[in-house]
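A protein chain is absent from this complex, but the other protein chains hold their places.
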Amino acid sequence: MAPFVLYLSLALAILMIVGAIVVVVTKDLLVAVIASAVVDLVLAILFYILQAPDVAITQAAIGAGLTTAIFVVVLRKTERFEDD
Amino acid sequence: MNWIIVITLIGLGTVLTILRMAMGPTPADRAVAVDSMTTITTALLVLLGLFMKRYIYLDISLVYAALAFIATLAIARYLEGGV
Partner (left out) sequence: MLAIIGWIMIYIGAIFLFLGALGIFRFPDVYNRLQAGTKCTTLGAFSTIVGVGLVNPPWLPKTLLIAFFILLTNPISSHALGRASYKSGVKLWEGSVVDKCKDFEECHKKEEEE
């Protein structure tokens, strides 16, 4: 594996941590859902770089598409803002 | 050399969209950033597939391109008022 792919995966891991911090810190649950979609997306890229294509396909289909839609439906049924 | 320039440009694009997602003022800004990041990521995955010379890796890009807009559509329907 070329060195710059290693650097790319390091940068992606740092971005994943940024997304996870946004998920934890925010009070708006819709923002948390969007940021968790970002975390799933970057995780799929990391699986791809680590040469696990089947896991990456599942992560892309379930994590990025289906989980976000289900969470949004749940937000519609319950409430959006978190109480202090 | 070609590879380093191209993948660095697209990787910087991913970094900028994620930064906008982290600091955007309204939820619509973040949704726009995620939507653009999906497309940039699809292009990046196709390029990495050519770099690693594996034909099976194109399937992941296909799944991304076909399915990732469902999340954006759900968020848009939520912001509009009805799911």
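When the chains are written out, they are named A and B in that same order, and each has its own residue count from 1.
One rule holds for everything that comes next: a contact is a pair of C-beta atoms (placed from the backbone, for glycine too) under 8 Å apart; a residue touches a chain by one contact, two chains touch by 3 or more.
Keep in mind the model is a prediction, meaning the values are calculated, not measured.
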item: Among the chains presented, those that the missing one touches; value: B
item: Missing-partner contacts on chain B, residue numbers; value: 2, 5-6, 9-10, 12-17, 19-20, 26, 28-29, 31-33, 35-36, 39-40, 42-43, 46-47, 49-50, 55, 58, 61-62, 65-66, 68-69, 72-73, 75-81
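The rule is short, and it goes like this: only the chains that are shown with their structure count from here on.
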item: Chain centre separation in whole Å, for chain B relative to chain A (CA means); value: 11
item: Complex interface listing, chain B residues touching chain A; value: 3-4, 7-8, 11, 14-15, 18-19, 21-22, 27, 30-31, 34, 37-38, 41, 44-45, 48, 51-52, 54, 56-57, 59-60, 63-64, 67-68, 70-71, 74-75, 77-78, 83
item: Residue ranges of chain A touching chain B (in the complex, touch as defined); value: 2, 4-5, 8, 11-12, 15, 18-19, 21-22, 28, 30-31, 33-35, 37-38, 41-42, 44-45, 48-49, 51, 53, 56-57, 60-61, 64-66, 68-69, 72-73, 75-76
